[in-house]
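Scroll down for the structure; my scribbles are underneath it.
Only a single protein chain was left out; the remaining protein chains are all shown in position.
Labels run A, B and C following the written order; every chain starts at residue 1.
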Amino acid sequence: MNAPLKRLTYIYFALLGLLALTVALSQVPLGTFAGPLALTIAALKAILVARDYMKLKTEPAGLQVIALAPLFWVGVFIALVWADVLMRGSVGIPGK
Amino acid sequence: MEFPAAISQTAHQIDHVSLALLGMSTLLVVAVWFTIVLFCWRYYKGSQVDRTNPPKKARRLELVVMGIIFLVGFGIFFWSARLFYHLTLANRNAPEIFIIAKQWMWTVHDPRYGDNINRVIVPLGQPVRLIMTSEDVIHSFYIPALRIKQDVLPGRYTTLAFVPEKIGQYEILCSQYCGLDHATMRATLDVVSAEDYRNRTASVSSVHLGKDIYIKHQCAACHSGPTAPPLTHLYGQSVALQGGKHVIADENYIRRSLVDPNREIVAGYSAVMPTFQGQLSERELAALIEYLKAGTP
Amino acid sequence: MKNRVPAGLLGMWVFLASEVLFFSTLILAFWVYRHEWPVEFSDGVRHMDLIAGSVNTAVLLTSSWTMALALASSPRWKGRLLVLTAFLGAVFLVIKGSEYFMHARDGMLPPISWSPPQSAPAFKLFFILYFLITGLHALHLSIGIGCVLWARLRMALRREVSETLLENLGLYWHFVDIVWIFLFPLFYLIGGHA
Partner (left out) sequence: MTKSYLTPLWDWKAWLFTTDHKRIGILYALTITLFFIVGAAGAAIIRFALLSSHASLVSAELYNKAFTAHGVVMVWFFLIPSIPATLGNFLLPLMIGADDLSFPRLNLLSWYLFIAGALITLTALFIGGVDTGWTFYTPYSTMFSNSYVELAVTGVIVAGFSSILTGLNFIVTTHMKRAEGMTWMKLPLFVWSLYATSLILVLATPVLAITLFALIIERAFHIGIFDPSLGGDPLLFQHFFWFYSHPAVYIMILPGMGVVSELIAAYARRPVFGYKMIAYSSMAIGILGFFLWGHHMFVAGQSAYASMAFSILSFLIGIPSAIKVFNWVATLYKGEITLDAPMLYALGFVGLFTVGGLTGFFLAALAVDVHLHDTFFVIAHFHFIMVGGMLMAYLGGLHFWWPKITGRLYPKRLARWAAVILFVGFNITFFPQFILGYMGMPRRYAEYPDHLLWLNWISSAGTLLLALGYLLPLVYLVRSLKSGSPATDNPWDARGLEWQTTSPPPKENFLKPPVIPSHPYPYDQKAPS
């Protein structure tokens, strides 16, 4: 196998390793940390796939910006929806 | 054609913000329109005026104009946000009246003076709090004379608080589209003197009705023993939940605990309470809440 | 960028940007409801088959690997690896389908078969969102399988298959994989521990 193929394979093993890790961690009582941890591992996997399999690493900067731009929108979308959901009723008055 | 009277302090204050906005807008609109007309007239094709060295940009002027607009805008934001916060927070402990909306009528339930349809009677000069919910779709409780409205949602309570300061009858409108007869879903706000308000004959007291429900559903069987948390003087207290969270036991909390008891479980107890969703009407829920608020069980 | 990136590739990335928002909305809805109904949603997670889910994740990761390999290989291997990728995608669908079947058998497939072990509305909500989101993901994957096989067929018929088209297939495939990477912990892991 040549070098690029080897690299793809290493990434594959890393992905499987992360999968095993997250499944194993799900069997440990981690309380409130379970969610953030599982999502962090998922994000790591996603980064590996995007960076190497989707070849973002070697694309020109302009394309990288376009590829990652939607994450900014998603971030604000999530933040502002949560700003409502989490704070609802927080002034101690029904419906405010 | 007449503007609706403003019958509360906050209504006047909202009018003031609106006037300030109107002033600012008029100024800017006149400035823009006037400049357009002036330029069109002065620089109309063929007019003999100096056209040499037209500027390409004017960063500094632009920054100054934007800066002024930003500051004025921010000032108005701050003013109106403060007023909004006040509107939201004020009178949080005022005596409450329940409003139950349904296509296309408002059932008004005053815990002390009984029920009414499409007529909300409130005492002059005293803070009132409306606790509202809907039995079907989203409605919105809008009182133009008070300059306030609040959407009324199924499945939870929303509130509206105010202090009416003028005797009379005022229009209440549904302002969230709710189906065929949306436009006729109107009611009257009847502001009466404190004396007249007190002299109304009380019908069945709500606390009484609540007590009946409490007994009928045998709430005490669990809530006076070790299986369920005690309910005495529950209202307004901070309740520790499983998982370390705390909630204030307001109307929405009590309501949630009745229709969806497994959602927030009090620390030290297990999820054994059955749901009363569908078994208690909104009216009965309100009565039960009144009974718990009286603090006796 | 103009001279270094083919238009088709940029188009695919813009399309994926749209897809990101599409799935984010669903995931956000799921996340908000799990916040509002932690007990029922944890219960829902416990009714998932963790083994099937983990195996499926591995299958899909493997398919991404074979897809990446296919794009980097010589023409001789390319075709075979593409078929293998599509096959792995199909395996994923079969496992997913059998999970659906189990849920249907256990009366947890609203609204067609609904006689669940617990009657809370939010428990049903969990399953509605589960079928909606994984169903849309499976639909995406099916389209991916179809396109991969179509490209393979064209290669077999010695019609022209452009480099950009294959790259785009890869991008789409990996994107569908990434979506699953996030769906997996949400539906199978978080809250599953008693």
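The rule we apply is simple: a residue touches a chain if its C-beta (ideal position, glycine included) is under 8 Å from a C-beta of that chain, and two chains touch if they have at least 3 such contacts.
Predicted model only: the values in this text are computed from it and were never measured.
Student: List the shown chains that the missing chain touches in the full complex.
Tutor: Checking the complete complex, the chain left out touches A, B, C.
Student: Considering the complete complex, identify which of B:Ser80, B:Gln126, B:Thr188 or B:Ser205 is in touch with the unshown chain.
Tutor: Considering all chains, including the one not shown, the answer is B:Ser80.
Student: Tell me, which residues in chain C touch the chain that this view leaves out?
Tutor: For chain C, the residues touching the absent chain are 1-2, 7, 10-11, 14-15, 17-19, 21-22, 25-26, 29, 32-33, 36-37, 40, 110-111, 120-122, 124-125, 128-129, 132.
Student: Can you list where chain B touches the absent chain?
Tutor: Here the touching residues of chain B are 1-4, 10, 13-14, 17-18, 21, 24-25, 28-29, 32-33, 35-36, 39-40, 43-45, 49-52, 54-58, 62, 65-66, 69-70, 73-74, 76-77, 79-81, 83-85, 87-88, 103, 136-138, 140, 142, 144, 147-151, 153-156, 158, 171, 173-184, 277.
Student: Please identify, in ascending order, the residues of chain A that touch the omitted chain?
Tutor: 62, 70, 73, 76-77, 80-81, 83-91, 95-96
One rule holds for everything that comes next: only the chains that are shown with their structure count from here on.
Student: If you average the Cα atoms of chain A and of chain B to get two centres, how far apart are those centres in Å?
Tutor: 39
Student: Roughly how far is chain B from chain C, going centre to centre by Cα mean, in whole Å?
Tutor: From the centre of chain B to the centre of chain C is 43 Å.
Student: Can you compute the centre-to-centre distance for chain A and chain C, using the mean CA position of each chain? Integer Å is fine.
Tutor: Taking the mean C-alpha position of each chain, the two centres sit 15 Å apart.
Student: At least two partner chains per residue is the criterion; list those residues in chain A.
Tutor: In chain A, nothing touches at least two other chains.
Student: Mark out which residues of chain C touch at least two other chains, giving numbers and ranges.
Tutor: Each of 36 in chain C touches at least two other chains.
Student: Could you list, by residue number, the parts of chain C that touch chain B in their complex?
Tutor: 36-37, 39-40, 120, 122
Student: How about chain C: which of its residues touch chain A in the complex?
Tutor: 1, 4-5, 9-10, 13-14, 16-18, 20-21, 24-25, 28, 31-32, 35-36, 50, 54, 57-58, 61-62, 64-65, 67-69, 72-73, 170-171, 174-175, 177-178, 181-182, 184-185, 188-193
Student: Please name which positions on chain B make contact with chain C in the complex.
Tutor: Residues in contact with chain C: 260, 262-263, 265, 271, 275.
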